[in-house]
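Have a look at this one before I ask anything.
After this line comes chain A, so read on.
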Amino acid sequence: MTYYSLVFWLFALITVGSAFIVVMSKNLIYSVFSLLLTFFGVAGLYVLLSADFIAIVQLIVYVGGILIVLIFGVMLTGSVLTEGLKTNVTNMLLGSVATGALAGLLILLFTNNNLYPNTQVLTPVPLKDISRLFIVDYLVLFELLGVLLLAALIGAASIGRKEKV
Partner candidate 1 sequence: MSSFPMLTLLTFLPIIGMVIVMMLPKEKRSLIKITTLVATGLQVVLAGFMWAGFNYSQAGINNPATFQFVERIPWITFDSGSWLGMIKIDYFLGVDGLSAPMVLLTALISFIAAISSWNIERSVKGYFALFLLLDTGMMGTFLALDFFLFYVFWEIMLLPMYFLIGIWGGPRKEYAAIKFFIYTLFGSVFILLVMIGLYLSVNEVTGEGATFHTFNILSMMNPSNYTQDGILSPFNPDNLRFIAFIGLFVGFAIKIPMFPFHTWLPDAHVEAPTPISVILAGVLLKLGAYGIIRFNYSIFPEITRELVWWIALFGMINIIYGAFCAMAQKDFKKLIAYSSVSHMGYVLLGMASLNEVGLGGAVLQMFNHGTITAMLFLLVGVVYDRTHTRGLNDFGGLANNLPVYTGFAIVAFFAAIGLPGLSGFISESFVFLGAFKVESIRLLTIISAAGIVLGAGYMLWTMQRVYLGKLNEKWTDLKDLDFREYTMLVPLAVIVFLLGIFPSIMLDLMNTSINELVNQVTKTDFHSIMSGMK
Partner candidate 2 sequence: MELTQNLHDLLSLRAELVLTAVILLLLGIELFSKGNKTLLRVVSLTGIGVVLILLFGESSTAQKLFIGSNGVPLMIIEPLGTFAKIIASISALFTILFMGINREDSTMVRREGEFMVLLLCTVLGVFFLSSSYDLILLYTGFELLSISSYALAGYNKRSSQSSEASLKYLVYGAASSAIMIYGISILYGLTGTTNIFIIQAILGSGALSGALLLMAIVFLLAGIAFKISAFPFHFWTPDVYEGAPTHFTAYLSVASKIGGFILLLRLILDLFFRKGFNSEILQPVSDLPWNDILIFISIGSMTIGNLVALWQKNIKRLLAYSSIAHAGYLLAGIAALNSTGLVAVLVYFAFYLLMNMGAFLVVILIKNEIHSEMLEDYNGIGSKLPLYAIALSIFLVSLTGLPPTAGFIGKFYILMALVNADLVLLAFFLFLNSVISLYYYVRVMKHLFISKPEKELGEAKQNVYGGVLTLVLAVPTIIFGIFFTPILRLAEAALKFYLP
């Protein structure tokens, strides 16, 4: 077993295991903290895929931003919604069967198609390429993302702020 695959299995375990807890746990607090682990795990996988930049963004945005937002959500709704922090589960049987089947099907399809079987060490994509793609080829996407963030900002401010009666 190489060093690489050892690390891979570690991160794989962290990612999938904690994702499992996120979904299965009856306590929202557990879920949200497991999600933290999942995000870390995924970041690790990115590093293994030699996508360091994505890994860093993943940590900054997901862990530093989205997760905080979710924790806020959990804390706020916990006292409001009747379910409380312990949330009930419906359609368990249907859900497990359907998603189990889907997972099986996806794995089967992914592994049975002879997709890019090369395992030799591939050259990582230089950050410069990504930024070049973003700023030059996908210039319009870049601009659009700006508008989108503006819209999200205005939307969030408009909905979230307190109204004077």
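Here is how the candidates were picked: all candidates are chains of the complex that A comes from, given by their letters.
A few comments on the model shown:
Here is the rule we use: a residue touches a chain if its C-beta (ideal position, glycine included) is under 8 Å from a C-beta of that chain, and two chains touch if they have at least 3 such contacts; residues count from 1.
Not measured: the values here are computed from a predicted model.
This complex places chain A in touch with one candidate out of 1 or 2, and it is 2. Chain contact summary for the complex, chain A toward candidate 2: residues 105-106, 109-110, 113, 115, 135-141, 143-145, 147-148, 150-152, 154-159, 163.
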